[in-house]
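Note that one protein chain is taken out, while the other chains of the complex remain in position.
Then we have chain A:
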């Protein structure tokens, strides 16, 4: 009986930590992850559990007597579908629709499946967004094809370099460099009208909007460690983009 209770608690801890890991890797807010984990723990009769979540690791302590567990988070990207799926599983666990084992199995499936859109569709979406922003920010219609193509190219470059090198800031720097060079080229060739709006429109898909929003929300919710570190990540991304564009403009 005691042995069975022990394995069940181990399973519960694995389940909570996996849920937290998937959510943090997919770009959820820290307070949302903490809330999810605590709710799941309460549903499994662990009343005084604590968790401490940073963007690079999650600690979870079920109670005073039991050992604290830790999980390391290595890579983060934006995949909101996973956040929604884990949230749905935890909702069903809390409401009693799923047993712990079923919930853990579903989490494992979510962890191993790739939900992202194919890269061609993502590039197309980035290109469409660039074109829309060009017009919204006051650009002329004759610049639309250039913003469309440059935005798509830059997004594709960033994604490719990210897969190859795993260094996010380098990828964003090169992406911004591509945007600046191509936009200058278009202007020098006499095809485009306004360098500034073409660059701003094309840069929009690379802007760290999710990081900035999350950083502020975490800070406001009192998660200072993760708020500051996400803010630092956002600042570095913005700096990489700015440096890439500035390098081209300075010639």
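In this text, a contact is a pair of C-beta atoms (placed from the backbone, for glycine too) under 8 Å apart; a residue touches a chain by one contact, two chains touch by 3 or more; residues count from 1.
To be clear about the criterion, contacts and distances are computed from a predicted model.
When one chain of this assembly is omitted, its UniProt record names it as which of these: "Methionine biosynthesis protein MetW", "Threonine/Serine exporter ThrE domain-containing protein", "Carbon-monoxide dehydrogenase small subunit" or "Carbohydrate ABC transporter membrane protein 1 (CUT1 family)"?
Answer from the record: the omitted chain is "Threonine/Serine exporter ThrE domain-containing protein".
Among A:59, A:187, A:212 or A:228, choose the residue that contacts the chain missing from this document, as touch is defined above.
Looking across A:59, A:187, A:212 or A:228, the contact with the absent chain belongs to A:212.
Out of A:53, A:150, A:177 or A:203, which touches the unshown chain?
In the full complex, the listed residue that touches the missing chain is A:203.
Decide which residue listed in A:87, A:160 or A:229 touches the omitted chain of the complex.
Only one of A:87, A:160 or A:229 touches the chain omitted from view, namely A:87.
List the chain A residues touching the unshown chain?
27-29, 32, 39, 42-43, 78-81, 83-85, 87-88, 91, 94-95, 115-117, 121-122, 125-126, 128-129, 132-133, 135-137, 155, 196, 199-200, 203-205, 207, 209-210, 212-214, 216-217, 220, 238, 242, 245-246, 249-250
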